[in-house]
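The complex appears here minus one protein chain, its other protein chains still in place.
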Amino acid sequence: MQEIPLGMVGGGQGALIGGVHRIAARLDGRFRLVAGALSSTPEKSRASGAELGLDPARIYDDYRQMAIREARRKDGIRAVAIVTPNHMHTGPAIEFLKRGIHVICDKPLTATLAEAKKLAQAAEKSKALFVLTHNYTGYPLVRQARAMVARGDLGTLRLVQVEYLQDWLTEPAEAAGSKQAEWRVDPARAGLGGALGDIGTHAWNLAAFVTGMEPEAVAADLSSFGPGRVLDDNAHVMLRYANGARGTLLASQVAPGNENGLRLRVYGTKGGLEWAQEDPNRMWFTPFGGEKRLLTRNGAGADPEAQRVSRVPGGHPEGYLEAFATIYAEAARAIRAHEAGEAPPAEVTYPTLTDGLSGIRFVAACVQSARRNAAWVKP
Amino acid sequence: MQEIPLGMVGGGQGALIGGVHRIAARLDGRFRLVAGALSSTPEKSRASGAELGLDPARIYDDYRQMAIREARRKDGIRAVAIVTPNHMHTGPAIEFLKRGIHVICDKPLTATLAEAKKLAQAAEKSKALFVLTHNYTGYPLVRQARAMVARGDLGTLRLVQVEYLQDWLTEPAEAAGSKQAEWRVDPARAGLGGALGDIGTHAWNLAAFVTGMEPEAVAADLSSFGPGRVLDDNAHVMLRYANGARGTLLASQVAPGNENGLRLRVYGTKGGLEWAQEDPNRMWFTPFGGEKRLLTRNGAGADPEAQRVSRVPGGHPEGYLEAFATIYAEAARAIRAHEAGEAPPAEVTYPTLTDGLSGIRFVAACVQSARRNAAWVKP
Amino acid sequence: MQEIPLGMVGGGQGALIGGVHRIAARLDGRFRLVAGALSSTPEKSRASGAELGLDPARIYDDYRQMAIREARRKDGIRAVAIVTPNHMHTGPAIEFLKRGIHVICDKPLTATLAEAKKLAQAAEKSKALFVLTHNYTGYPLVRQARAMVARGDLGTLRLVQVEYLQDWLTEPAEAAGSKQAEWRVDPARAGLGGALGDIGTHAWNLAAFVTGMEPEAVAADLSSFGPGRVLDDNAHVMLRYANGARGTLLASQVAPGNENGLRLRVYGTKGGLEWAQEDPNRMWFTPFGGEKRLLTRNGAGADPEAQRVSRVPGGHPEGYLEAFATIYAEAARAIRAHEAGEAPPAEVTYPTLTDGLSGIRFVAACVQSARRNAAWVKP
Partner (left out) sequence: MQEIPLGMVGGGQGALIGGVHRIAARLDGRFRLVAGALSSTPEKSRASGAELGLDPARIYDDYRQMAIREARRKDGIRAVAIVTPNHMHTGPAIEFLKRGIHVICDKPLTATLAEAKKLAQAAEKSKALFVLTHNYTGYPLVRQARAMVARGDLGTLRLVQVEYLQDWLTEPAEAAGSKQAEWRVDPARAGLGGALGDIGTHAWNLAAFVTGMEPEAVAADLSSFGPGRVLDDNAHVMLRYANGARGTLLASQVAPGNENGLRLRVYGTKGGLEWAQEDPNRMWFTPFGGEKRLLTRNGAGADPEAQRVSRVPGGHPEGYLEAFATIYAEAARAIRAHEAGEAPPAEVTYPTLTDGLSGIRFVAACVQSARRNAAWVKP
């Protein structure tokens, strides 16, 4: 199995998510990082690339340069990971897409709805694939949850309760020198949404992935608790689905005691499911009237959909990096099929530009709803 | 320590909550059940009273008869427990209050706001005490949570998330012969609210008890998933507090896998608290930036407020009946002080008519909000 | 239903377990405390009795006096609770048994094996019943575990792992004025075993109750970590059963972080069960090859054996006091049947003198094994 040569935009020294993408790309041996425009500061790009052992000739000063030169090389990159702040996704993505280089882009899709639409057009014109790293859909038990809903184990869905609670912005980390915080609270770089964009889009995507439904209306109450903050750091959202189902989505970065509390509960006429990202190898399923069951990753009762994306047996915990790597592994399968002129295998699943667009619509709808005192708005 | 003679209205054979009140009254040895109008059907009242070993002369055909005759006896009851369906609280409560007999009434206060106001007037005129059994406030760790919030351990409160999820009405139990279900889904007996009234009021009360704040506006999305149901069996409610804090309140009786899932989370500028009724001897507290701590009932770090209402050391679980009994024990302390012409001890705390009225206002506001498409309504 | 008049030996002011017995006796309304020799110090007995509202004529200076006088009264006690330290069980028990008064005795049975045998003889001669409060067998899910094992849900048993870990003797509490600690570390009052007697006997009894088997050999390694301690404060014991099953029993009072950690695991050819006293409303059952199931007290999948001794529905936690009260309730049923000249109902179950004797044999065998460097000894 040959590795797919990969480039990276962003992710230089000091960045968190770049390192995550690199491990995820490498974990299953499907990609090999060979080029990078790792920072908008050329010196930093070079130092970062050297640290990663990249060929100096393939460390670039900017993403455009990388796109042009790599597209010309025989052994050029066939895919690029874009791991910059939100407002810096659209530019590079379009450059690579138009040169037929597959794009693996961090979330949320863009900073604004306008950018998202522009990017969608570029992607439509390109033959290259676009993969969005809504990484939580890579967890085996999330795959299983989706399969269970799809085959009716829960009956008709009635309730969808998703939440993503963190605490790291409880105090103004942005004023204390945290780079992670700085850009995330800055509308110029983060876009319309604060917590909404950063983690609310994950929650939105997870709920949609598992249930196979998207709300037709949202009513949002947004707050900015941090002193001086312009963007939301807390969002309470009610959801209405076309089939009559109801939901809630909570996103907070000011809830002390929550490190990375993404949790999903889905209840239907026949049963209920509960899953939490911080304990990802276990999921609760209760058939109505029966006993609660603890489904374990790749353990007794695992569905093929979950087994396929598991690497080790039950009881040997997989985590965040493995789930992230599954997005890359799925991307690799799709890219190989695409390059062979074939359709990807039916079971291959990854978040696409459509999912990204949906996330941005969600953020925009919540912001609009909040401005109208939490009126219902169609995303 | 002499026991206070107690009467009971409702709670005959087949009733659930009557038995709970009887155990709660007895557990700490502060009350003794000596009289009853246990059913609106005289034969059933008599059979039930006999089963409980009551003196036949003090088993009554109806509550009015009981109020009149017991008030005349030298050894007559000094308190009465009212454990009938919601629409049958006001009538008996007024009869006893006007005769100076203390009332211990099940929740919610009444079926309608009009009744609630009428009852409030009667209580104001009476010298007798009125105790509402929002029993969850009797849990030692709930007392501790209240004390922690009050002394500022959490800083300024920002978020209040309370939920009460059950699953027993997932299928139409009311059509399958469940007496418990029948009256709770019947507007004539339950009143304005379904899940809202039955369990939403508990959630509302718990949040208010712990935080010391009540929302100034609610936005409610109500659903009736059960076929043919008129009242809500699911409620999603957003909350706004005067100080800028925000909250959510979920109440559901159609969430499979939830037996009695009352959970409260409170987050402030300095820390967060989490407590769940099904695991009531443990509570999580995280001071922001520090490690999560597991507070145990009457264990290391227990506050005096929690120790005072604990009966056994940490590690020896107390439960629902003990918390319920604490409401009775507090009532007994207040009654004794009252009869001695004294103020009750400062630490004695129990839910009052004011709390009950607040709960009914909450239900009414949610119903009104729901009719206006989840607009914000002041409770 | 008439209450059975009850006396109490021990349990005066400052005692812990006396209060527990009183609540347990009262909780289900089957007993009424009317007499007491609550302390070996007459003044203290009187003060304690007054505080409890006992008729001064029925507060006694010593247990012999109480036995004699109550036996003569027409309305005399029909049962007595003995809640003194271990070395003070045999004397009072024999006095009451020989007068036909039923005995409800705290555990362990006695301080020594010699006493235990003497008491056994007295009980055999008496027509009165003897009930030992191994209260943990009163938990509904412990009843369910026993029923599941009995009907073969686990197949043939292979492994029994029971442990009872506490931490309150980590530091020398006996030197710091704890009355609870003082007598428990004193061989003259506690007897042969320290942790073994106080909590090891509970663990031993629980395992025997659930599995229906008692080991035929034990190998024990005992330690006295507390400075100056003579009795064990930690016990590691290996167990061998006649059918080839194997087990371990751990008892410790020096394991920081454990409040009252009684836990049982039983594994057979077809499945496994796990239960912990600190979380008593939930039990894990895994049929081999299937998913783990969470059995809840009185919830989905509850056995009749568990439902019979439950008071409230699943999700409404019952605890330590309820389980203790179930021992009293079972005793009441047995006493009523006995007084009516009938056999007790088949389902009535409570720990007897035989169980108590077994516990003392266990302690003696462990002490003997430890002296022989953990050689195997038959209990």
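Order of writing sets the chain letters: A, B and C. Residues in each chain are counted from 1.
In the analysis below, a contact is a pair of C-beta atoms (placed from the backbone, for glycine too) under 8 Å apart; a residue touches a chain by one contact, two chains touch by 3 or more.
The structure presented is a predicted model; accordingly, all values stated were derived computationally and were not measured.
When the full complex is taken into account, the listed residue touching the unshown chain is A:314, out of A:226, A:271 or A:314. Touch with the chain that is not drawn comes from one residue among B:68, B:294 or B:343, which is B:294.
Which of C:286, C:310 or C:326 touches the hidden chain is settled by the complete complex: it is C:286.
Contact with the omitted chain, checked across A:197, A:268, A:299 or A:359, is made by A:299. Taking the whole complex into account, subunit C touches the unshown chain at residues 154, 158-159, 161, 167, 170-171, 219, 221, 223, 225, 234, 236, 238, 240, 244, 246-248, 250, 252, 254-258, 265, 267-274, 284-289, 292, 373-374, 376.
The missing chain lies against subunit B, touching residues 289-296, 299-301. Residues 1-2, 16, 19-20, 22-23, 26-29, 51-53, 166, 258-261, 277-281, 296, 299, 311-322 are the ones on subunit A that touch the missing chain.
Going forward, only the chains that are shown with their structure count from here on.
Farthest from subunit B, judged by the mean position of CA atoms in each chain, is A. Shared residue numbers account for over half of those found at the interface formed by subunit B and subunit C, and the copies are therefore classed as meeting with the same residues. For the pair subunit A and subunit B, the distance between C-alpha centroids works out to 43 Å. Look at where the CA atoms of subunit B average out and do the same for subunit C: the two points lie 34 Å apart.
The set of subunit A residues that touch two or more partner chains comprises 289, 292.
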